[in-house]
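Below is one structure, written out as structure tokens, with a few remarks after it.
The complex appears here without one of its protein chains, the remainder shown in place.
Labels A and B are assigned to the chains in the order they are written; within every chain, residues are numbered from 1.
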Amino acid sequence: MSVAAAATTMVPRQEHVETASKADRHRIRTAFAFLAPSLLGVILFLVIPIIFVIGLSLVQWNMLTPMKWVGLSNYVNIFEFDGFGHSLVVTAYYVILNIPIQTAFALGMAMLLRSKRAGTGVIRIIAVLPFLSTPVAMGVVWNWVFNPSTGLVNQFLAHLGIAGPAWLSNEATAMPVIAFANIWQYAGYNMLFFLAGLAAIPPTVYEAAALDGATKAQQFWRVTMPLLRPTMLFVLVTGVIGSFQVFDTVYVMTAGGPGNATEVASLNIYNTAFAGFRIGEASAMSVVLFLVILAITVVQFRYFNKRMTYEIA
Amino acid sequence: MTSATTAVPAAAATVQTTERTSRLTKGVRLTLFYLLLLIIALVFILPYLMSVFAAFKPLAAILSQSPLRPPAPLTLDNFKTIFTQYDFGRYLANTLLVTVILTAGQVTFSMMGAYAFARMEFPGRDSLFWLYLMTLMVPNIVTLVPLYVMFAHSHLLNTYWAIFLPYVLGVPYSVFLMRQYFMTIPKEVMEAARLDGCSEGRILWRIIVPISRPIIITATLLAFVFGWNNFMWPLIVTNSNSLNVLTVGIANFNSNFSVQWNLILAGALVALIPMVILFAIFQKHIVNSISLTGINR
Partner (left out) sequence: MSAPRPGPARRSAPRRAGFAARIMIIGAVLTLLTGCAGWGLSSSGGGSTVTLTYALWDPHEQVGYQQSIDEFEKLHPNIKVDIENIPYGNYEQKMIAEFITGGAPDLFWVNTPWLATFIKDGMLTNLTPLIKASHITMSQYYPQLVALHSRGSAIYGLPKDWDTIALYYNKAYFAKLHLAVPANLSWNTDGTGSFVTFLKEATTDTSGHNALSPRFNPNKIATYAIAIDNDPQGGWGDYVAEAGGSVLPYPDAPRTSLTTPQVNQGITFLTKYLTGDHVMVPGDLSGPNANGANLEQMFAQGQVAMWEQGDWNTLTVKTSTTFPVGVTTLPIGPDGRVSVFNGLIDGLNSHTRYPKQAWELEQWLGSPASEAIMGSGGYVWPAIKSLDPLFLRYWQKQGIDMQAFLTEAQGKVINFPNSPGVGDALTDIDNDLGPAFLGTEPVSQALKAAQTDADYVLRTS
């Protein structure tokens, strides 16, 4: 190839490279322009606060007087003096009351309502309705329903000749009632996930199992449950993470009472930060809560990963 | 031959009896089934029904009658009282205002981010997406105290801004949701549009959005419901009663007038009824949104 020819062939390629990088840069700029608002939001309202709260947990501060560096002593004090250990136990108790029963109901309703019989469609919709309800508003409704004298529950029990307890002022019944409120609200919604999971199991698997002589019960435990593991994992993980942060219902129904029997972690954080204005201790509580939730989530994932041996293609 | 002829009627007789018994058990099972359905329906509907009844009764009637009895003379006084004497009209207006702004911003900006992650090429795309995913793991409560301090420092506390700002610029969950959906749209659609000289904005607005209506409706619904039901953040970030949203108004009312059930339940209904209506209109989308989250993939 002559030099002139080579020169002419080279020029367009160079221009190609130039135009490519210009278009590249333009494309990248556009992409970041699209990303900018949400990225700003994530950095400003998620990343920075997470870093900030760790810093705040190392000081003693009430927002009106200067901060005082205290190192890690907040992490000791929240357990020794602010009853945070108790709050974590109370919250765990709530999660244990809430999640297994709620998941069982969700699965049970899904099993029941996946049939195509008349009426199941309507009931499916009715069961999901509560999940949109404002928890604060529902809490007030439950206050009334469980009121010792004017509520439906005790009036119904009175008809049966039983004297119903003061549900929300009694240490033994207060937390179960709050758990009930949450189960009522989310069982239907979680049922939808199970319905989708059940629908994904091809009927041929059941047919094969039936041919092998499996009873209905065996089919459930040996076929349905294992194949529902991904759904189960999702429902349990989201349920546990959500339950550990319960606040609205408790605030409106018991405010942590009787005594501190229902003082869940988020309520303790709220009281410490916004009634007591002890920012450092509240921040330490937030960090600890985060670590607890993280640990439990990791454990759940590990548990399920070991057991998810097969999936439907 | 005789044994065969006698055997067949006997077999037919046993088949008939088994059929009859199985029809009986089938009938019992069917009744049980519908009984269970009825119980489920009652459990989920009764609280709403009773609240609606009570909101239209005077306090004396609530205290003396069964909660299941419909209001005999229906009274609008409770609603009149909470709207004129207790500022619920203002709370409702505040809630609508911040929720609409929150929803509009969140859906729009999340959609833009989702599109960028799904169909645009840029350096750091995967790491940034991982960042978004990781922040999903952080519980809301963890950021509450530091955000409050940040807003206090910026003199934004006790303003409308404070109520919706942390959520209006797009949130990782919305971005994630819509990105998953956008990734199911064939690349060729966008390539073709780009070759035609469409800007990315045009592609998103004119092409992607119309075919993504289901996921956008889902995201809008989720954002609206979140904003409407949000309690802890508005509670800590506002002081003046004039800025109260419905949740805060109801909670305050509950702590000050806990035994005025007629007014409290009327107030609760102001918050609940719009959600019921929303659900009735969009329940198909809500149910379908489960499959859109793609958790079974």
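The definition used in the following text is that contacts are C-beta pairs under 8 Å (C-beta built on N, C-alpha and C of every residue); 3 or more make two chains touch, one makes a residue touch a chain.
Fair warning: this is a prediction, and the values are worked out from it, not measured in the lab.
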Identify the visible chains that the left-out chain touches across the whole complex.
A, B
Sole contact to the chain not displayed, among B:Ala41, B:Ala61, B:Leu157 or B:Val189
B:Leu157
Hidden-chain contact residue, picked from the options B:Leu37, B:Ala55, B:Ile82 or B:Met112
B:Met112
If you put the missing chain back, which residues of subunit B would it touch?
97-98, 101, 104-105, 108-109, 112, 152, 155, 157-162, 164, 168, 197-202, 204-205, 239-240, 243, 255-256
Could you pull out which residues of subunit A are in touch with the chain that's been left out?
11-12, 15, 18-19, 22-23, 26, 30, 33-34, 37, 60, 62-65, 77, 80-81, 258-259, 274-278
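As a working rule, only the chains that are shown with their structure count from here on.
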Per the C-alpha centroid definition, the whole-Å distance linking subunit A and subunit B comes out as 14
So in the complex, the part of subunit A that touches subunit B is made up of which residues?
27-28, 30-32, 34-35, 37-42, 44-50, 52-53, 56, 63, 109, 112-113, 117, 119-120, 122-130, 132-138, 140-145, 150-152, 155, 184, 188, 192-193, 195-197, 200, 230-231, 234, 241, 244-245, 247-248, 251-252, 255, 265-266, 269-270, 273-274, 279, 282-283, 286-287, 289-290, 293-294, 297
Spell out the part of subunit B that touches subunit A in their complex, as residue ranges.
33-34, 36-37, 40-41, 43-48, 50-51, 54, 62-63, 66-68, 105, 109-110, 112-113, 115-117, 120-123, 125, 128, 131-132, 135, 137-150, 152, 165-172, 175, 199-200, 204, 225, 228-229, 231-232, 236, 246-247, 250-251, 254-255, 258, 261, 264-265, 267-269, 271-272, 275-276, 278-279, 283, 286-287, 290-291, 295-296
